[in-house]
Structure formats: C-alpha cells, structure tokens
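What follows is a single structure, and I will ask about it in a moment.
The excerpt is restricted to a subset of chains, each kept in its original location.
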Amino acid sequence: MEKVGHLINGDVLFDQSGTQPIYNPATGDVIRELMLAPRDTVNEAVSVAKAAFPQWRNQPAIKRARVMFEYKRLLEANRETICQLIGQEHGKIYHDAMGELQRGIENVEYACSAAELLKGEYSKNVGQSIDSWSEHQPLGVVAGITPFNFPAMVPLWMFPMALVCGNCFILKPSERDPSASLYIAQLLKEAGLPDGVMQVVQGGKEVVDTLLEHDDIEAFSFVGSTPIARYIYGKATEHGKRCQALGGAKNHAIVMPDADIDNATSQLLGAAFGSSGERCMALSVAVTVGDDAADALISSLTDKVASLNVGAFDDDSNDFGPLISREHQLKVKGYIDSAENDGAEVVVDGRQVSVDGYPEGFFVGATLIDKVTTTMQSYQEEIFGPVLQIVRAKSMDEAMAIIDAHQYGNGTCIFTRDGEAARYFSDHIRVGMVGINVPLPVPVAYHSFGGWKQSLFGDLHAYGPDAMKFYTRRKTITQRWPSAGVREGTSFSMPTL
Amino acid sequence: MEKVGHLINGDVLFDQSGTQPIYNPATGDVIRELMLAPRDTVNEAVSVAKAAFPQWRNQPAIKRARVMFEYKRLLEANRETICQLIGQEHGKIYHDAMGELQRGIENVEYACSAAELLKGEYSKNVGQSIDSWSEHQPLGVVAGITPFNFPAMVPLWMFPMALVCGNCFILKPSERDPSASLYIAQLLKEAGLPDGVMQVVQGGKEVVDTLLEHDDIEAFSFVGSTPIARYIYGKATEHGKRCQALGGAKNHAIVMPDADIDNATSQLLGAAFGSSGERCMALSVAVTVGDDAADALISSLTDKVASLNVGAFDDDSNDFGPLISREHQLKVKGYIDSAENDGAEVVVDGRQVSVDGYPEGFFVGATLIDKVTTTMQSYQEEIFGPVLQIVRAKSMDEAMAIIDAHQYGNGTCIFTRDGEAARYFSDHIRVGMVGINVPLPVPVAYHSFGGWKQSLFGDLHAYGPDAMKFYTRRKTITQRWPSAGVREGTSFSMPTL
Amino acid sequence: MEKVGHLINGDVLFDQSGTQPIYNPATGDVIRELMLAPRDTVNEAVSVAKAAFPQWRNQPAIKRARVMFEYKRLLEANRETICQLIGQEHGKIYHDAMGELQRGIENVEYACSAAELLKGEYSKNVGQSIDSWSEHQPLGVVAGITPFNFPAMVPLWMFPMALVCGNCFILKPSERDPSASLYIAQLLKEAGLPDGVMQVVQGGKEVVDTLLEHDDIEAFSFVGSTPIARYIYGKATEHGKRCQALGGAKNHAIVMPDADIDNATSQLLGAAFGSSGERCMALSVAVTVGDDAADALISSLTDKVASLNVGAFDDDSNDFGPLISREHQLKVKGYIDSAENDGAEVVVDGRQVSVDGYPEGFFVGATLIDKVTTTMQSYQEEIFGPVLQIVRAKSMDEAMAIIDAHQYGNGTCIFTRDGEAARYFSDHIRVGMVGINVPLPVPVAYHSFGGWKQSLFGDLHAYGPDAMKFYTRRKTITQRWPSAGVREGTSFSMPTL
C-alpha cells in the first residue's frame, strides 16, 4: 500500500514509524497509509528549518516573492493532479476541489506582492536630526496545522505568506487527506524554494504537542474545531509562541421580506450543501423575517434541495460528495434525528440516501429542516454536514439577536435589496465576516479571514494584510548621527588615503 | 489621611473597603491611603462600562477624537499638578516627571488622528459587481494594568487609543503611586468624555484576577515585570481575551571603537541613571568593543557618575530620586554586592549614599561597575536601579552574541559613526527597539513600543499603529446587490408614490 | 474708512497702494477698503517666505503639527468674530458661517496628524544589504488663491496642510470678503507659527500674475470659476509650478421612484438654497426619474421653497442671505428670465423678492423651475444663485446620461433606498464626489475634495490625503554601506582614541 511520508530538507522521508489508514470516503476503502512522525522526526524537521532560516531571511523580499510567482504557475499547471488527490481522500467533487484550489492560489498571488506588503514606516526628523523607522522582520520557524476539509486551500492560507515574509515553515496536514497537502508542498522546491525552508510532518496529536512544546517554533497557525483551537491557542501561548487558532462556526443568513427569493434560494443551495456542508463558512441556518418570507423560501427551496445530487468526486454532475468518515456520517444523521425529536420539521430528509455503486460510502443526502428553535442541540452545535435549518423570526431585530446569542461568530449574511437594512446589519452584527446578498462571505485573498467570539482565538486574522503582521515582528529603529566630523572635515585625516 | 479612591461612572468612589499605605519614597513617610476595590466594585465598574459602550462606539471617530484634542489641552494646563503627584509618590525629579508626562501627551496627540487611523480598506469589484471592505470595530470593555515607574505615561500609552477606537476602559494603576493616574483619568470628564466610558479601580492582585476572569472584559494591556506579564498573558488568553503584556528588560549599548566617546558618555549618563534606572528602557549595560574603548569610556564616565545628584523630586538640580520602596532599595544594593562578590569592579559605589534632610529615603547613589561578565547574577537579572555595568567584548560579533543570548530583548543601542556597522547591528540584533547613537530608543508615539523575547507577550506592540489593531477587531463585509429591479424600473410600482 | 491690509513677516502691512471698496451685500454699502498689493509687496512677501523656509522645513513634523493643535483652539475660541466678518462681507447667515468655519477647522484637525501622514515607505533589502526609502519633502514657498464664497473654509483647505508639510504659504484671498481670511491668518502667529511662514497679500489679477510668474513659488492651489481655473493652471504649469485649480460645477441629484420624498425634499432645500446657492457643491439640478417622482417632488417642494426666508446675516431665522454683488444679482435674475423664455416653468419665482429694511441688498429669492431641458442656457451654465431646476427623465439611464454629458463633474447625488441602484450609480457616474442620499457630498477632511471634467485641473485633489502629496515632493533614497571595516575591525586604528 502506498505510504504518505514527510517532507524534510527537500526530500520525502519514510521513516520507521507507525502508520494510520487513509480512506476514500466514497467507497469506504483504505487507499493509502499515513506515516506518523515520531518525536525525533519532528525535531529533525525543526532543526533543518532553523538552519535554513538565516540565509532565507536575508534574501530580498522580491526574491522570495519570485518563488511564489513560479509556484503559482506550478499549482495551475498541476491543478488536475491536486484535485484528484483531494477528491480521492476528501471526497469533494472535482469542480469543488478546483474552486478550493483556486482560492488557495489566490493567496499565492497575494504573497507575490511581498515587497509591497513588507514596507515599513519611515519618519524623518522625529526629533531634530533624529529619524525613526519600522521593519517587519520574520519570526524564524513557524508551524501550521490544517484541517481535513480544505487540504489544499487552508495550507495555502498559511505558508505562502509565512515564507515570503522570510520564515521557515513546518506543516502538519490533516491525517484524513494529507496527500494533496504534501503534493503542493513538494512543488515549492521546483518553484525554487531552498531545501529546508518548507517541511511537512505527518501525524496526529503527538506531532502537534511536540511542535507546541518546541523552543524553536515561534508561531502557530491552526484551523479546525473550537475545542482543539482553544487547546492549541492555550498551549502555544503558554509556551511563549504567537498563535492564531480558528475554530468552529454556525453561519446564519437572514432572509428579509424584501429579499429576491430566487436569488436567495440559489445562493443558499450552494452555500449550505456545497462540499457536503463541511466548510467553516457553510451557511447552515437561514433565519427568515416574517412567516411570508419563511413560507416563500421553503417553497422555493424544497424541490431544489431534494434534487441535489450526491456521489463520488469524479463525476462532475454531482453537487456534493460523501462526508469525511463513517463516524462523522453517523454524527450528522444523529443531529437530524435530534432535530426531529426536538420538534423540528424535516422537510427534505437525506438520512437514507443511497448512491449507486457506492454502497459503503459515507454519504448523507441534502436535508432541509424547518421550524428549528434556538434551544435545539442541532441549532446550538456545528453539524458540518449537508443540513440547512430554518429558524423563523418575527423581526430583523429578533433575527439579529439570535445570531448574536450564538457562541460562534464566523460568517453571516443578509438577503435584502434595502441599503439601510444592509448597513444596519453589517455595522451591528457581532460576526467577523458579513455578506450582503453574499452567502459565503469568505474575504478575498487581499483581505483577511477571521471570525469573532468562539470562532477565532488570537489577535490577527488569517491570510491577507493580517498575515503579514502575524508572520513578522515589528522592529523600530531610531537613529541619530551625532558627529559631523567627516562632513565638516576640519580636522579630518583619514588613514585609508 | 487622604484616601485615593476609584473612578466609577464619572465620580470618585470611596467604598467600604480595605486600604493600603502610599509612601513618599524620599521621606519614607506614609502620605495617603489607597482604597482596595472589592470584587463588587470591580464588577460595578465593568457593568457601568458595558452599559456605556453601545452609544460610545456609535459616535463618529472624529467626535471621539475631539475629546482627545481637548484632553491634550487639559493635560498641558495641569502639568504642574500631575508632576507634583508623580513626584510625591514615585519620587522622580520634577523635570523627569515633565518628560514622562510629555511622552504621555504625545500619545494623546496621536489618538487625535483616530479618523485617519481607523480607515478600512475598500476593494471595488472583488468579483463582478461584488465589493468588499474592512472595518476596524471596537472590542467593547478593555482593561489596563500599569506599573509604578510611569504612573502617567504608561496609562496614556493605553487608554487614549483604546477610547478613540470606541472602547470603554478600566484602568488599574499601580498601588505605589496611583494619584497621578487617577487625576489624569478624572480630567477626561472635563474633556467631554461621557461618564462610564473610563473607569479606574484601585487595588492589587484581587482586582487584577477579577478583571482577568470577567466575561465582559475583551482585552488586557499590561506593563510590568516579566513573571507578572507571563501570568497575566496566560490567564487573559485562557479566558478568551486578547492580551499584550510587556515585561522586563536588560538594555545593552555597544560602544564601538570609532564611537564619539564624549557623546556616548553624556548619552549613557541620562539613559542609565535617569529616573534611578527604574525604566524598562533604562540602558543598564554597556558592552565595549576592545579594551581601548572600555578604558576610554570608563575614564570618561567615572567622575561624571560620581558627581550625579540624588535627592528629592522637588529640587530640580537633582539628577534622579529615590527608589520606589525600602524593599527595592535593599534589592538593588544586593545586586551591587553580588557583582562585587562575583569579581566585578565597583568603580563608583552608590550603596552608602546619604541625602541631606532625607535620612529615611529609599536612595541608592549612581553606581558604575566594570568587568561584569555574563554569568553574574547582576548581569542576568533586571536590577531596575541606578547601576551601569560594563561588559568588555573583543569584537562586535561577540558583543552582539552577548545581547542576543540574554533572555530580554526590549531595547538596545550602538554608538558608532560608521554606517555599515549601524546597519548590520540594526538588521541582525534580536531586540525590538534599536537605537543608533540613541541610548533610549523609545519609539515616538506614531510608531509602536515593544520588545522581543521575554520582554513582551503578545502579537501587537503598545501604542502607535499597533494599538489601533490591538483595540479593534477586523470585520470584513462582502456585498453584492443582485437585482436591478429599481434601476431598470421595468415592473416597478412603488407603494410610497 | 477701515482698510484691509497684507500680512507680511508677522505684521499687517498697509502700504501706499491703490484700494478697492468692500461691500456689505445686504445693505449695498461700502464698509471697508481693500489694499491692492503692488508687485513689490508681492515680491517682498515671497522673499520673506523664502527666507523663513529652511528653518521651518527642518522642524520635526510633530512640532509643526503642534502649531495646528493650538490653532484649532484659537479658531474655536474666535468663532464669533470670524463669522461676523464673513457675514458682513459675504452676507451668509451666521449659522451658515458657523458651518463653513467648522468644516474649515476640520482641516486643521487633519493637519494635526502630520507626523502620521508624512511617513515614507521603508524597504529593507531591496537588494542584498541595500535599503531604500521614500521621504515626502516640502516644496518651499507655495501659494493659494481663494474665492469669495468660502472666505474661511477654502483657505483652511489649503494652508494648514501646506504648512505642516513644511512649506511657507502665500494667501491671496478674494477681493470681495478678505477680512475673515486675513483674520484667520493672523491667528497663526498666536498659535506659535514663526513669522514669515504665512503671508497674505491682497489684490486682484496683478497679484495673481506676479505670483504665477515668480520663480520662487513652487505650487499653486486655486478655487474659483472654470475659466480662471484654466488660466491659472495653464500659466502655473507653464512656469514650471505644480498646480491644482478647482473650477465650476453643476451638481445634479437623481430622484428615483423609490426615493423617500420627504427626505429628498428636506435635503434638497438645504443643498440648493443654502448660502444662496453660492457653493461649488450646491445642488442646483434635480433629475427626476418618471413623471410620478417629478410630480411628487414638485408638489412637496413648492410650498417649502416659497416659504424660505432671505435676509441679512445677523438674523439666524433667515435661511440664506444676499448674493455677493449687484452684478451677480442681475446675472442670476437673467438666468431665471432665460429659463422662462426658453419654455421652462417657473414654479416659485424669487426675482421680485424684497427684504424689509434692506432695500438696496443684492437679494434674489428662492426659485424653483420645472421642465428645464438640457439645451437651455440656464441648464448649461453655473448659475451660482438660489435656483433649483428640475429636469424630467424617463429612466435612470437617461438621468445618468444627462449628468455625464454636462461639462462639469464636481458633485452628484442619488435619492433611493435601493442598494443596487446606488451602487450602479456611484460606480459609473463620471463625477468626482458622489452622494447616496447625501445631497452635498463634500468629503470629510480626512478624505479629499475634487471634481472631474471641467471642475478640476490637476492630478491631485484638495485637502485630505491628496493634499500631503500635493504639498510635498517625493525623494527616494537607496543606501548601501560597502565596507565592513569598522565592524570587522581587522585593520582598524581610530584616530580619536
């Protein structure tokens, strides 16, 4: 069976460590084996990176950026391979993997502007003949731990910016679908990155803890669930490291009475069911304002939800694929059961879906649930499955209060044509990423990604302008030249002449 | 005896709590009593601030800035009173207090540019007809815990920027010299700040812990010693708060063979002994490169150090005042003892200083120690007293290695005329604030203050541009208007006409 | 009779020059006499400014900014005097003068952030060990020529930013109402500005031409009519000077079928008739979309327009005052005549207005004209009087085409509730300042003011961020220190030791 190894000092390493199976979630089969890095391998990765750092940080930023220019080209040239790997291990449909990869590549594009982004601020004459300026210096060796749901995009949120800022990077990909992550890391060498600047170590909690406790790791970026995010953040900061840890979400859309229902419907379909709802920005709750809006929306959604196609990644006519694991499939079905038991109305039921030719796949069909209330477990927790729940509110104020009361504050959206409603919503809602008629308001790569409340631990958001701040340390220099001896030249006698 | 109370909802509160004495360190006398806020008072302060927040955050930034314009004027008009209060409780000489206050006021000046600083980034057409922009929204209620050594300046590093960003602020000043802090907080009301937006609670660890555990505090700024900074940072982040915690320092100057020794001497005097060395940016170690430079420097320094005047704050001919407490006086003398015992040479000895008319004052005289090595306790720890130690290095590389090996990385300086040496030093030295012939490279208010290594916990530095980031949360809005119904007007029939 | 003189080197100068009468436009009386600077006086002003420049440009930006902090306070403390002077010579009602002054003061507030605004960009390692940064250096002596309609605000658009950038400034105010301009210039001295840095020269075209041809004037800012703006721009650039020249306007509002008519009405009243329409941002044309909107708007406006009060500046119950001169009064009436003759419908006619107690004042009453077409002279030219014209369009596209076809492109506005319409309008309309339900979209002081097409000649807009660019010259420094002699210390033998 093919093994998925580590990337150390420019080469893929298969050491003598334990392994763990990797599944194709559409078939339920084990298709590869993941190497589990022992502590020594992790330490080796860090020490190689540390050794590579001094030379890399001394490169002009534009030279580091040029690695990214070439890297962008290589990612584009190898789109197909990458999306195959994603599909095999994650299960998302090929067109969805292409979208993921494209969003990832956009972060590489942004990293290409490193020379612009790293400019410091220069102040002439902060005092008489005293100047002061700031520099954004790299941190050293930094690490990223990434989730299964975006094996290409989330790593690309992190390492391109970390690298162009002058850092060395250690990536620990998800155990579920590590092959795409490893593959894109390997392409960096071809793009001209010196060996040792980028490393990949495979594994689970032991790898994470070794990194968290390692003296030579300066910073951690994490994306995953909230409990783990809280753990990582606590442990990393306790060990004196900088950390940004992105956690779970429960993203609500408000559907206003004046919303264009056709548009809202088509937007919600993609946002709720795309990638089986396994996205931290998935739109999983629609809060309707007024029963008219609710009824119109349900009526418009029902047939369309029922006719969504679920299946394997390599058939582009599918709308979404299986869930990541058998456990997760059962958990999602459990949430639907609980909603039903709590009195909600399952309008479209995906629990019994069967996919031709894939009897053992981890599938759940698209599910639409009406009359959900905020006390239900299915409302309070993140389902991370193809389930759209409708909560009925009487007013916009009530709808906003519902959203603000939730523990998560990642993304949210309002459907309206009205400028005033949109402005009031975006100003006041306590959520970090807000869409106005945009159901998945993932900021573009030149803005930054981050939720509020339990959705993010740390001061700085992921990628974009905040990433430059996160991956560098401010140094401020204040300079005065006290003696005008050479300039005035009176008593000047220079030994070299 | 006069009591020093809390500031709650615009009024000074004297509740039924325990008290703690406040000393005049020049006389050793108790001159006031500090109220120690019980948990209820702290909670009351937070709840008042929380109630004041919604209205304050809705004010246009320029209106918040105008409070700061007036506040600057009031601080200037009341300079004398403020510096008296500082002198009485801290002991620093009046001219030094004036300098402290001026640096504090400069942060108020910077806060006056809030409307400029809070601008978000606007991107037209991130996709076809989709726009996206970022806003820097205030956090809510934030807190600051400030040290005895700058009872006016360090609070002014924090609350002016926190307030103009739209937050409410809870200040817990040092127990040693709280009166100046309270006084400047009271002036805000006269400047037009609404009641409840700024609160002061007096006390010690219990107050701190209550704040650290309080659900409604969103962020913490701290300046103090490294062990406390680490504690605050750990606890604050564990409770889901944003935190920046500034700790201790050991600031080295390199004196190069080509340095202008007269200039270096006069710079070092102020930087080492000003404010009795009780500054986190005090220059407490000079690393000479080559014995010629060492001998020249010692020779130039000795008489000047010996003739520095130590005494009470209200005599402007004094160069510096007493230490903050009897305990600290003994601790500083102990460091000098230990250096002597470890084999260093005490060139000028301030241990037996006596100040006419102040027999009980907490004084230590200016002390110069040569031949200090990096293994001595007096080198490894922060003395925070009027003690300048000389470490002799053979080369610039050795000097830089010494600095980089120290646990602290707050400030550092090089004395040279040579552009190349200065540039190499500022590029490579692992210290956050670097001076080139500037011995106290405290960044001006429009840059940011922060050390590296054990000198700062957190991602963002204090005051300046970083303060805006620290006191706000990024919100990113993505907007599309899907229906051109009104614009194209085809089927449009408007109820209001 | 009181004379209005020049300000040279810190003192008001009354030289032996010709004079010109200054009127009170409400009474028609001559109330002061303006000195007309001969060429020698202008030259003297420039040479004094040139001499003051080197020292002023060397001041730290924060010190220059502190003059502005104090200047803001002085302008506020002297509001009443300034608005009296404006009222006496310009005629605008006291409350309107207060508004003008406030907008002017906001530019002083912005200038207080000079230290932030003047930061250059610093790039470490543009090549190996080569750094590069930019500085925004002041130009030298710059001049401003300002119009009668804002004798305080428009000068304050210019000189505060010019001065804090390190320039010296020559102001030539309007001949009609120079007293307020002179008064505010004089206050600068009290604010701490060194003599010679700010000068005022009174006069007309000869003064302008002398300045335009003077070798030591580096830049010109002008606000006035388009023919003069074109002349100034041509001549200034021909003489190698930087120039920004703001000209005339014809600002249209589109009233959409879904607009809140009550709100549109009240907004239009102020925007069309405030300051008698003598504002370059006056909203003088409303383009209605659909006859329903037109009829509703006319119906809502008619009585309100008819009941507006016109009168003298010192009665705050008046809505607006006289026009600036007898000639201008006749010209405005002539435009109303021409519209009537061309077939438009004069709904409210202000031509025969009479003001109790002011029989000789230069008054025209509020005038509303319907059914104006784009071929009429009253449409094509700028009236600069209290006249609101209605153009009826059938669709939003037609309304936008009308606006885009006009020679001017200063300001414009749309009244709608619809997000899509607002976004389409602001994206595509070829006008520099756009309001969405904001009829006078004058940018705040921390943005910049500038129209498109014939409304502005030059690359950079007035005040705000563009002003810093306009009043400074970019200098880019690239630095490498080639020899590590001192640092490596091999053959080092330093003469000073």
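Observations on the structure shown:
Here the chain labels run A, B and C in written order, and each chain numbers its own residues starting at 1.
Here, contacts are C-beta pairs under 8 Å (C-beta built on N, C-alpha and C of every residue); 3 or more make two chains touch, one makes a residue touch a chain.
The shown structure was predicted, so the numbers you read here are calculated from the model rather than taken from an experiment.
This homomeric assembly is drawn with 3 chains in place; in total, the structure file defines 4 copies of the chain.
Definition applied: only the chains that are shown with their structure count from here on.
Taking the CA centroid of subunit C as reference, the farthest chain centroid is that of A.
Mean C-alpha positions place subunit A and subunit B at a centre distance of 36 Å. Within subunit A, residues 121, 123, 126, 134, 417, 422, 436 each touch two or more of the remaining chains. Residues 121, 123, 126-127, 130, 132, 134, 233-234, 237-238, 240, 242, 260, 263, 417, 422, 426, 431-438, 441-444, 446-450, 452, 454, 457-461, 465-466, 469-470, 473-483, 485-486 of subunit B touch subunit A in their complex.
Residue ranges on subunit A touching subunit C, taken from their complex, read 58-62, 115, 118-128, 133-135, 416-420, 422, 436, 493, 495. Residues 62, 65-66, 69, 72-73, 106, 109-110, 112-113, 115-117, 119, 124, 129, 131, 256-258, 260-261, 289-290, 292-293, 296, 395-396, 416, 418-421, 423-424, 427, 444, 446, 479, 481-489, 492, 494, 496-497 of subunit B are the ones that touch subunit C when the two sit in their complex.
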